[in-house]
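The complex is shown incomplete by one protein chain, all other protein chains being positioned as in the whole.
Chain lettering (A and B) follows the sequence in which the chains are written, and residue indices restart at 1 in each chain.
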Amino acid sequence: MSEPKKNIKMIQGNTACAEAAIAAGCTFFAGYPITPSTEIAEVLSYRLPMVGGNFIQMEDEIASMGAIIGASLGGAKAMTATSGPGFSLKQENLGFAAMAEIPCVVVNVQRGGPSTGLPTHVAQADVMQARWGTHGDHPIIALCPTSVSDTYRLTLRAFNLSEKYRTPVILLTDELIGHLTEKIELPEPGSIEIINRQKPTVSPEKYLPYESTASLVPPMANFGEGYRYHVTGLVHDETGFPTNDSDKAALMLARLNDKIEKNRDDIVEVEEIHIDYEMETLIIAYGSSARSANRAMITAREEGHKVGLLVLKTIWPFPEKEIQQAMRNAKKIIVPELNLGQIAHEVEWATNRRIPIIKLNRINGESIKPSEIHKVITQG
Amino acid sequence: MSFRYEIRLSGSGGQGLILVGKVLAEAAAIYEGLNATQSQSYGPEARGGASRSEVIISDGDIDYPKAENIDILLALTQEACDKYIADLNENGTLIVDSQLVTHVPEGNFRVIQIPIIQSASERLGKFIVANIIALGIIVKISNIVSLESVQHAIKARVPKGTEEINLKALAEGINLAEEWLNKNS
Partner (left out) sequence: MDYLQYLRKDKMPHIWCDGCGHGIILKSILRTIDTLGWEKDNIALISGIGCSGRTPGYVDFNTLHTTHGRAIAFATGLKLANPKLHVIVVTGDGDATAIGGNHFIHAARRNLDINVIVFNNRIYGMTGGQCSPTTPTLKKSTTTPYGNPDSAFDISRLAEAAGASYVARTTTFHVAKMDQYIKACFLKKGFSVVEAYSNCPTSYGKMNKETGRRGVDMLLYQKDNMVPIEKAKDMSDEELQGKLVTGVFVDRNIPDYTENYSIVKQNSKK
């Protein structure tokens, strides 16, 4: 037996998410119990009061999403967590957060769907909902962790990106990662990079809460800080008040979407494993399926197959540029995912179908086995 | 080349198999410096229904965290045994509760039949520690983690005030496994 290190823990993905939220400075969580995300709420109901924060179990998912927006406007870093049907209910106010540019983090621990689906089983079938679940053209950031320590790291990143870009960020994890217990080395509190929203430096009379700044992200005043302004989900101008002027509407909506698209290089994160010019097969995977893909790749490489893996840690904005670069001279691409090809379709579009794209899909609540991916590498 | 050891603990919901998985994984990862993962599959019921908990232990990275090629399968119900036997390695070990699993599947694997739940009731007076007796059996049979590490992990995981009965149950499991090994060597 070896002497255990204090900061090494065996915890679930959901616990890592909750602990990372605290480390990121989250002081407000509103939620509603739903499998398989509930442990995030449970851990935060225990931890937040200890650090002087607020945990509140709301009457429904819609209210939880509304409450975190209100809390963020009041100056708190705020989060909610949900799964399956609960994510559908978040969509209304998720759109509000995108439109009104309110930083917040929404965790979706994906389970089998559609509808109430397979509540206790893994799926990755909400990736398109994460992108387009709320109505209207809107910007969104979504991150997909592949492990418990990745969940911790990407939860921190979700808070940082939400504050930096004044936008809701979705942590799109899944049941397997959420309920997986594995080793994590928790970072020292002082070693964590924390980004806070930029505050206005001008006087209140000159403050434009939705100004078209060079960075595309206007500074944000919290309610109660002397900057009295108006926040609405209606199309608004730089002052924040509603407008029906089509030129102003175009300007505002362009900036809203550009602030994410034009900063996509900062936001997009991928991991390249064994990607080189010898590579004949490229696997593109994310979330828990990336672990199956990694095992399959290792086995196939030991047998002499030239295969590489691109893991998408940022799923939205979509890493099309990174995929185009990673393709190199590959002759085929395999996309294993726990849905009917939602991301494979994006890959087809990103690669212009120059080489065959093999979809490996499963929607029965089980994960994809490495042997199944291995078979497609060696035979498909 | 790193090793990868797969354990599947199966039975019905409420038998405490997820806790056993967490203790085993923690013993390996925290106290032995190995890597370990613990995952579970369960139905919507809090009690009853087929439930499984899986532990992978390795000295290398564990990418795929689900069991595919099982070294030890514990089955505490007939339903779980029938449902999960297919993934057992042909050199693996099947540990069953000899009273609840009456129909043991055919195969090349080693079969260990022990009245686990009865032992918990009769020898410790508490059937709810059957899970920890099963853990003791697995610790002895697998030799994958030291007894000391498991003892530490139990103390860290079980509810306060239940450490003693759980450590007794662990020792009982080790005894039962030793008895079985002596009879069958």
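In this text, contacts are C-beta pairs under 8 Å (C-beta built on N, C-alpha and C of every residue); 3 or more make two chains touch, one makes a residue touch a chain.
As the structure is a computational prediction, the values presented were derived from the model and not from experiment.
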| item | value |
| --- | --- |
| For the chain not depicted, the shown chains it touches | A |
| Touching residue (missing chain; options A:7, A:196, A:232 or A:329) | A:232 |
| Options A:12, A:38, A:72 or A:294, residue touching the unrepresented chain | A:72 |
| Options A:92, A:237, A:320 or A:366, residue touching the unrepresented chain | A:92 |
| Hidden-chain contact residue, picked from the options A:33, A:114, A:136 or A:224 | A:224 |
| Touch residues of chain A, complete complex, unshown partner | 27-28, 30, 46, 49-50, 52, 54, 56, 58-60, 62-76, 78, 92-93, 96, 222-226, 228-234, 241-242 |
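Here is the rule we use: only the chains that are shown with their structure count from here on.
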| item | value |
| --- | --- |
| Centre-to-centre distance between chain B and chain A (centres being mean Cα positions), rounded to whole Å | 36 |
| Residues of chain B touching chain A in the complex | 21-22, 25-26, 29-33, 35-44, 62-66, 68, 146, 148-149, 152 |
| In the complex, chain A residues that touch chain B | 1-2, 4, 8-10, 35, 119-121, 176, 179-183, 291-292, 294-295, 298, 367, 369-371 |
